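Here the complex is missing a single protein chain, while all its other protein chains stay put.
Chain lettering (A, B, C and D) follows the sequence in which the chains are written, and residue indices restart at 1 in each chain.
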Amino acid sequence: MSDVLLSAKNITRRFHGLVAIDGVSLTLTRGTVHAVIGTNGAGKSTLVSVLAGELAPNEGAIFLHQQEVTSWSQPRRARAGLGRSYQRTTIFPSLTVHENCRIAAQANRQQFWNWSSPARNCRYSNDAADQAIQLAGLESDSRHTAGMLSHGRKRQLEIAMSLATHPQVLLLDEPLAGMGPEETERMLSLLASLKNEHAILLVEHDMDAVFKVADEITVMVNGRVIAQGEPQAIRSNPDVQTAYLGEDE
Amino acid sequence: MLGDYYISLVIKIMIFAIFALSLQLLVGGVGLVSLGHAAFFGIAAYVTTLLSPESGPGNLLILLPAAMCCALIYALVTGALALRTKGVYFIMVTLAFSQMAYYVFHDTDIGGGSDGIYLYFRPELRLGDMVLLNIDSPYSFYLFTLGCLLITWIFLAVLMRSRFGAALTGIRVNEQRMRSAGYSTFNYKLVAYTLAGALAGISGLLYAAKDGFVNPELLAWEQSGLVLLMVILGGSTRLWGAVLGAAGLTLLQEAFQSQALFGDWSSHWHLTFGLSIIALVALMPNGLIGISAQWRNRRSAARPAPSQG
Amino acid sequence: MKPFVQAQSLHAHYGESHVLQGVSLDIGTGESIGLLGRNGMGKSTLIRTIMGHVPASSGTLSIRGKDCTRAAPYQVARLGVAYVPEGRGIFPNLNVRENLQVAARPSFDGRNDWTYQRVLQTFPRLAERLEHGGQQLSGGEQQMLAIGRALMTNPDVLILDEATEGLAPLIIAEIWRIIASVRTTGMSTLIVDRNYRKVLAHTDRCVVMEKGCLVENQPSAELAGQPELLMRYLGV
Amino acid sequence: SVKVGFMLPYSGTYAALGQAIENGFKLYVQEQGGKLAGQELEYFQVDDESNPSKAPDNANRLIKRDQVDILVGTVHSGVAMALAKAAKDSDTTLIIPNAGADSITGPLCSKNIFRTSFSNWQPSYAMGPVAVEKGYKTAVTITWNYAAGKEAIAGFKESFEKQGGKVIKELTLPFPNVEFQPLLTEVASLKPDAVFTFFAGGGAVKFVQDYAASGLGKSVALLSSGFMTDGTLKAQGEAAQGLFTTLHYADGLDTPRDNAFRANYSKAYPAMQPDVYAVQGYDAAQLLAAGLKAVNGDVSKKADMRGAMSAATIDSPRGPFTLSKAGNPIQDIYLRQVKGEQNLTQGVAIKALADPARGCRL
Partner (left out) sequence: MDPAIFLIQCLNAVQYGLLLFLVASGLTLIFGIMGIINLAHGSFYMIGAYMAFALEPLIAQYLGGGFLVTVLFCVLAAAILGYFLEWAFFSFLYHRDHLQQVLMTYGLILVFEELRSIAVGNDVHGVPVPSWLAGSLALGDVMTYPIYRLFISAICLLVAGLLYWVLARTRLGMMIRAGASNREMISSLGIDINRLYRIVFAIGVALAALAGAIAAPVSSVYPGMGNSVLIICFVVVVIGGIGSIKGAFLAAMLVGFVDTFGQVFFPGIAGVLVYVLMAAILLFKPEGLFRQG
């Protein structure tokens, strides 16, 4: 089933005259990893932010489950099943790993009016947190304070928190940045296993990793898409090579 | 009489403790530092005074909701605007809004202008004609204030443990992440801000009832600053930090002003008070509530504190 | 001759956690050293301890034979150690020219061979963007700026912590080229990078960290020939 | 012994006034050999910081903690209001040695509250006829937008317009701003015959200087309530020379009573000039003495003591005065002119002026 979960049409975003993304369109389908690669400052993170609703596009439209969500706020999109991770780690350093995930999971059971029952006893969010921790392979650290984790573990937690909200679409901004080879391996297998249930957008500079997991690749340079397609086609695309990949080693 | 004095001192501490707790919800709970919290305190005090009849005691059943509502409405309106800004700018916008309220009471005749107005009778709790609770005597007023403090404290403690509280904690630590998880953080902050305003309203009412005199200085920035100091000095990470801060600052002022304790220096009490604030800041990085932990650390080997990166 | 930087059984803590557990490391004049290890093993902490950003709780550190165990970062820097931190540390509110000029200083012994002009020749891309704010640069340009800025202090040792993180492959290649050319000037380097192959190729000697201790110290060429060691310490 | 509680500003803007009042009070007691009606006086002090929001607490420190028999205070009107309320609630005798809020001896008047100073209305009211006499037909008023200022202006306006003058504009600026330039420019555009003001302390100094510097002084006369030039003349310097003000005290009265007071005050406090605040403090002590004498020092006979106080004639350095029913002095208001560092009397503007005590139900 080719099940389009998220699509973006002709997105443009400007920062005071600088065109950070320029008419970018893409679709995310359940069961695929869609990688976005491109030079530094090409607008990849900006694209993720626009899709997630953190930045408003100047032009273009975004559809989630075939419904237009361009004017929706980020939290509303998140509740509708859109999760993201950040290029710079954004965890709650003073809380434990489990609490980090629990707060994220609880977003689906907010219940403003319920001001007296302790958050810690919320069955739903505890379960969701445990599940996310297990998926991300953080069980051994689940009671540890997040701020004390090593960089790589923090990156894993970052992903776990995104998973805890049970998103269907995952937007991952450089999840491998700063990870060692071993963690990279683990993250890639996690992505492969998540793929079945989710539609994943992966922004990454680690080409080995990208070519390993991506089903489709979009290449951006200076805000524009210069190539889009199957990994093999992209790898051999001369434009992509001169603008981004460089000569093979 | 002397007993009365100490009761009234304790009552004052408790009123400020409620006031500080309400701000603590913002500072320690959501990470919103407001320098205009006295506006809610003062508005509630004015509302209490203005709505009380001149000829007899007002009814708490009307006054308390009215005072809290007015504070709440002002908090809702100003909060909706102020929460568009962040950090220091938020501090300053809240200051601006409280200064506006200050000038309204100071420069117009609504509440007796700069001289202030009196509340002639302490309100009582009345149902129809039956008086359920009279707080005219110092002791009953003391109990009433204590009750209010406990209710506020318990309410906040329960609230901070709830999902709402957990969400506030998340927003304090990392708002961006909370939004991406699906929380409409603006609404949360607004609710917290409004709640804090209403709770400050309780203390405003109590304050008006305590002395029966209300004036614009209750809304001045110095008052907001003082309550913020209580929260910081006590330690903003725990509820009892606010209570400790309120007690600590009030008692310090009291002690340094006391001729019995400091003799002629009491007329220079600003100096001793200022110096002791400086000393407290220098020696207690985490406020009063951090002292015990600090002692524990002192005993274990001296180690460098984690850097803030 | 005494090594330029000499660290002896350095210990460092972050609050309760004991991150450096007795590290001894020498950096000789003109020597190029790679620092390898998994995430969170304390590589950055070691560097930050050498720079004086993290206070050493015990052990000694000397630079140019002077005791620097308790020295402030600026004193370490003045003795000729330059640092390109994780995350680059560009001053966003300064433009490229100012970012470079603010760092300019002659070396400890008065050498001034890395002039503004020479840095711009080394990084022609920066020369094209002199008036751009630090914030407006792309990640790669920022990285070049950070290296160029470190060179402006005419250092004897250049420390690079994850200089290629988050950069496009094309730019990573360029950064390595620059590292290689800096090395030919006789400057010592200490390099941390997750691409261990590149590190092995661009250094004389490599040390490996594990859980706050140095566990290996070998010439790079020899280490490259021991895949089982690399497997053990790096998981590759 | 009798416990006297001073609630006065010992810090902040009004600290100097607080000190003068206390000095004046103690001077009288000293003159009587340290005792009033055979009773030792025991003093308690609380710094009210001129902060009304702390006033109830400060008052309670004296009333409840120190359990004083007599309260003396204060300078700031807002604080005095709170003090009056606390005194009323606890039925403590209060003598106000400065604060001029009309309402204290108006709607809020009470048997246990006395004032030895003035009401804001009094000195300004006396200026109206003076202005008309000098031939001024139109006036502009300038003051801070706060109660004391408004009351003072109202007093002037009442008498000035009763005599046929016209206040063409009432200018105000927020308290305690001191940026007067826009208002002075406004005055220049209105071209009145006179400007009447009420300012005190630092603001008064700046106003007088700005007024002189603006050149308005040459064509528009500056009149004011006497607080403008009391205790501030040294700071105002040249700019204040020749100004006319009205107040219940003046330099150069040259009565034996005043000369004696001045000589004693200068001897006791060489560092300070005898001024109106010292007089008010001094008279507070006299008023207390009158009360104590009537009950032979037994402060527990409150009603008798208060009766004697309100019936007393106080032989003040400013000239003798009695108290109105509301407890405010019925006193002569002098017209004064600044010469050097003195507010020299130019005679009495209105004799035995009583505050109308509007709203008082005693």
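Keep this in mind: a contact is a pair of C-beta atoms (placed from the backbone, for glycine too) under 8 Å apart; a residue touches a chain by one contact, two chains touch by 3 or more.
Since the model is a prediction, treat every value here as computed from it, not as a measurement.
Every visible chain touched by the undisplayed chain in the complete complex is listed here: B, C, D.
When the whole complex is considered, the residue among D:119, D:232 or D:246 that touches the unshown chain is D:232. For the chain left out of this panel, the touching residue among D:158, D:210 or D:304 is D:210.
Among B:195, B:232, B:246 or B:288, only B:232 touches the chain that is left out of the view. Note on the undisplayed chain: of the listed residues D:174, D:320 or D:340, the one touching it is D:174. Along subunit C, the points of touch with the absent chain fall at residues 51, 53, 72-74, 77-78, 82-83, 85, 89, 91-94, 98-99, 101-103, 105, 133, 135, 149-150, 153.
Within the entire complex, the positions of subunit D that touch the omitted partner chain are 11-16, 19, 145, 171-179, 181-186, 188-189, 191, 201-202, 204-206, 209-210, 213-216, 218-220, 231-232, 234-237. One chain of the complex is left out; on subunit B, the residues touching it are 27, 33, 81-82, 84-86, 88-89, 91-93, 95-97, 99-100, 103-104, 106-108, 221, 225, 228-229, 232-233, 236, 268, 270-271, 273-278, 280-282, 285, 305, 307-308.
The working rule: only the chains that are shown with their structure count from here on.
Distance between chain centres (mean CA atoms), subunit B to subunit C: 50 Å. Separating the centre of subunit A from that of subunit B, both taken as means of CA atoms, is a distance of 42 Å.
For subunit A, the set of residues touching two or more other chains is empty.
Touching of two or more other chains is recorded for no residue of subunit D. Listing the residues of subunit D that touch subunit B in their complex gives 10-11, 44-47, 51-53, 55-57, 60-61, 64-65, 67, 77-78, 81-82, 85-86, 89, 101, 103, 108, 145-148, 150, 174-175. Considering their complex, residues 52, 54, 73-76, 78-79, 83-84, 86, 90-95, 99, 102-104, 106-112, 114-120, 122, 125, 161-162, 164-165 of subunit A touch subunit B.
Across the complex, subunit C is touched by residues 18, 37-41, 87, 148-153, 174, 177-183, 185, 205, 207, 243-246, 249 of subunit A.
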